[in-house]
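Below is one structure, written out as structure tokens; comments come after it.
Every protein chain except one is present and positioned as in the full complex.
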Amino acid sequence: MEVSRRSFLKISAATGLLATGISGTKMMLTAFAENSNASANSSGEWKASTCQGCTTWCPVQVKVVDGRAIKVRGNPYSLAHRGNVCPRAHISLQQVYDPDRVKVPMKRTNPKKGRNEDPQFVPISWEEAIDTITDKMMELRKNNETHKYALLRGRYTYLNEVIYGSMPKIFGSPNNISHSAICAEAEKFGSFYTEGLWDYRDYDLLNTKYVLLWGGDPIASNRMTPHAINVWGEVLDNAKVIAIDPRLSATASKSHEWLPVIPGEDGALALAIAHVILVEGMWYKEFVGDFIDGINQFKTGQVVPEESFQEKYTYGLVKWWNLELKDRTPQWAEKITGISAEQIIKVAKGFAAAAPNAISWLTPGASMQVRGAYSAMACHALNGLVGSVDNVGGTLQSSKVPIGKAPDFSAYIDEIAAKGAKYAKIDHRGTKEFPALNGGKSGGGVVTNRVADGIINEDPYEIKMAIGYWNNFVYSCSETSRWEKALEKLPFFVHITTHPAEMSMYADIVLPAAHHLFERWGMLKSKANRYGYATLNQRVIEPMWDVKTDETEVTWLIAESLAKKGYDNLLRYFKEQFVDPDTGKQPTNGMEFTIYATKLLTQDIWDPTKGAKGDKLKGWEEFKEKGVWNSVAYPYKGKWGNFGTETKMFEFYSETLKKALEGHATKHSTTVDDIMVTCKYEAKGDLAFAPHHEPALRWGDEKAYPYIFFEHRSRLNREGRSANCTWYQEFKDVDPGDEKWDDVAKINPTDGAMLGIKTGDKVRLTTPVGQIECTAKLWEGIRPGTIGKCYGQGHWAYGRLAAKDFHKKIPRGGNNNEILPAEYDRFSGSTARHGGVTRVRIEKI
Amino acid sequence: MANFAMVIDLHKCVGCGACSIACKNENNVQEGFFWSSYQHKTTGTFPNVKYEYIPTLCNHCENAPCVKACPVGAMYKDENGITMHDAKKCIGCKTCMLADPYGVISYNKAHPHKLWKDNSSAIKDVTSSGTETSKKAGVPIPYYNPEREKTYAGIRPEGVVEKCTFCDHRVKEGELPYCAASCPAKARIFGDLEDPKSEVNTLLNKHKNFQLKPELGAKPKVFYIRQY
Partner (left out) sequence: MLMMQTNQIHEKRANCYKLLSLCFYQPDAEISAIIKALRNEVDYFSQQAVFKLDEILVELEEHKENLNYFLIDYGKLFVGPFNLLAAPYSSVYLGHERRVMGDSTIEATNFYQKAGLVINNDLKDAPDHIKVELEFMQYLIMKSISIGEEEFLKLQKEFLFNHLSLWITDFKKAVTTNSRTILYKNLLEVTHMFISQDEQFLSEKI
């Protein structure tokens, strides 16, 4: 827009703006703007928010100029990441301003649902959208079928307390289903059944001397990525870094040694390392204890009397040895893992020599496998052996970050709701086949990917309506064809989304969501660099489109509409319980509700009278301005002797797991051995309670499917939501082995030569559950006999860059989840997307 | 005046590409153009494999071949040793690109940022278009950085070349080039070669260093220390 003089003359004529004796007349400036912030060097302002491009959840600042977001950087107040962000944060700008965003609510006009059906979406008003939704909800209430409502949660903020935590229960449904089981539950299983922590750990990188990365790629993806990048040079100087991964990952390329393990055999490797540590007498005595006579009796193949060993802060070491470790020699592991005995011994000795400043860094790669629960325990148990648990340079829990829970809602549950919420959940958690033992409880966790089967088979009953938000299960859950079928069948589906995602294509109503980093309120907690922190999502720009906050604003509209139709419990709960903690005012609209809820749940942090241990804030305004609150530094060894396990000790033989499994067996009137078989584990007896070897389970026989397929993450993935950004596509080759604007299957050149496949060839990948097409890339950084491929491309919807042809639904490359079978680690409920869960055939096309 | 240079610590660099993405953000660089870029290679055979990554950008050569080649003085050295380009003078003859040994100059053969001038949409009436979004933002690209205009065309028009300016507009205000500011590994160190106490000089004295294609005699001022 060229500056116009016209406006100047017009206004000056009307108001006598040319100075004519009235000194101090307000000036009309043409080329200039008065800088309100007089000392500022540059125009614009940095405002705090949070990046949720991965689960690191980095405190960030957004530069806002004239109401536009133009840059993102790390929040300098953050002690965890010290003002750093990884490349993902920048890409978020292209998400919020993506021309392919959903601008307004829409409804499908083609009642037929299917991948090849055009939904024929047309724009509608928010009123019409909400009215349609609540009509369906009222119908369920009328028929006492409230349990047939499901809420499918994807990524979230802690405001999910509203839409996920309370709303389904007040409405009367047990089906608030999270995505967690496609994320990292098996990893958390590993730390829970050893040290009683169902969570990710923090890692004391700055003080460590040895890092064993189990499929971990911290300079590229989960977790604490910016901090890891920031200190990686120092880590390499001070510590030995070993990357265990079938692929030469970004971090493997910046480590001292790369151990290209056969996918799914991480557990065997960990057990052999444990064997060497014990045989060599290198366990950390201060933590683990010692033989009473001080003489090491751990000799390969020999049983050790339990009473000869006096443990300190651990439990069951000798049991573990006798049950499992005594035979797990490096030579045994060499055949299974593809890593030489010599290398295993060297790594084990190096790792133990660095005790207690040594990290065994467990990730989804080494745990989200069929039977991965035990690999997870084995990998994490190594931290116990070297005493690095809760110790300097080791693996840490988090300082307390006092984010609150939603106010009690039991008073708002009426008879219909109480009855409805009692039904079993649609995801089969806690059934004999799916124990999902989060927190030590049968059915304590979620089995996200089973929801599709639940819907398809009406098992245990039909789902009549579902609301999904910030998720895309048709793309992100393995064996996607089941989700396609499930959503074709689902009579009424509402998708709250920023983009026209694959899942949106099956929706009856699509609601435009506010972008988490720029357009909405919320709060999160996480940890890194020994600091726990709370960080705010804030609306730092006025949204360009008619979008609303999924967790609270949409919920508020639904509550208002339900109240008009005669059911006001939800609205009353919101109004009466979510009052502004500063003024005591009740919310009168969705935005006030959102802000009061945010204030309420973070009050313990910003309210100086609450005495949270960490940054001292003067109040809400200061919290908003800073955007982040840091805890005190995590104190070492605080958990020693006080772990959250049954024995309060670090368990090598898990009494905690024993209790959980026996509880599950009793519930189903059977034995633990039977549960093991039902859940596809091979071990019997006491072994079920200790980390042990379970052979990798793979779909497809070797003849028909000669290669092991495995997938990995991209350092640019914003959880599978980056592909519609040019900055993702044209920098895709920062993932070692990958190519710009493409989706490649990485093949070792020796395999390529055998198959007659060259780099650049179009290939088809076929597994027992599906096939996709992509480009071949011969690359030395891949283990022969395996095919590796990054997750994140292969969208057939989501936008016009993500898909090769959005209108014809032609994907750019292929989505791994179309060829990955819906397989599980059943004890954790996790989807087994790693560990080479399927074999694959590759053909040139 | 100063003589600005950059040292890139390859040991600290993790090859994440944040510098290059941030550069596009700061300088309103259109898709397909890279003022900041990288080269990578994988060598060896399984399992003894090495992956290397080296960030690249304009070397701001003391003896810049592109400056010598430019027939109209559009490519020039400024008083701070930065190789600058004047989009107003540029006649788009591309002689500089031929002379440039590093391939860091791009030519706008068409109207830039075409995605933001595209009128079509994914789903009629419910998703937006490039034109609608940029119009609504009131700038050519919605995350357009106006600060770039302080010293150079905010977006370089059709018919001229463009390249890295060491973020001279930031440097003049006492800030680091945005690639250096955005590097989470702090692997890019920017400073004045004339100042004996500058960190660039300290690092160059402390470590062996190399430049790209030093044999051409252009005296490039991007120095690399240590190994990826």
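Chains: A and B, in written order; residue numbering restarts at 1 for each.
By definition in this document, a residue touches a chain if its C-beta (ideal position, glycine included) is under 8 Å from a C-beta of that chain, and two chains touch if they have at least 3 such contacts.
What you see is a predicted model, and the numbers here were worked out from it, not measured in a lab.
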(message) I'd like to know which visible chains would be in contact with the absent chain if the whole complex were considered.
(response) A, B
(message) From the list A:66, A:131, A:433 or A:488, pick the residue that touches the absent chain.
(response) A:66
(message) For the chain left out of this view, which of B:86, B:118, B:175 or B:194 touches it?
(response) B:86
(message) If the hidden chain were put back, which residues of chain B would touch it?
(response) 73, 76, 78-79, 86, 88-89, 91, 139, 146, 149-152, 154, 159, 172
(message) Considering the whole complex, not just the chains shown, which residues of chain A touch the missing one?
(response) 1-3, 5-6, 8-9, 18-21, 23-25, 27, 29-35, 38, 40-41, 43, 65-66
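The rule we apply is simple: only the chains that are shown with their structure count from here on.
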(request) Averaged over CA atoms, how far is the centre of chain A from the centre of chain B? Could you give it in whole Å? (result) 34
(request) Please name which positions on chain A make contact with chain B in the complex. (result) 1, 41-43, 65-66, 68-71, 73-74, 84-87, 90-91, 93-94, 97-104, 106, 121-123, 219-220, 226, 229-230, 232-233, 236, 248, 250, 253-254, 258, 260, 500, 510, 544-545, 715-716, 726-727, 730-731, 733-734, 736-737, 748-750, 779-784, 799-800, 806-807
(request) Over in the complex, which chain B residues touch chain A? Could you list them? (result) 9, 11-12, 14-18, 20-22, 24-26, 31-32, 38, 40, 42-47, 49-53, 115-116, 118, 121-123, 125-130, 132-133, 136-139, 142-147, 173-174, 181-182, 184-187, 228
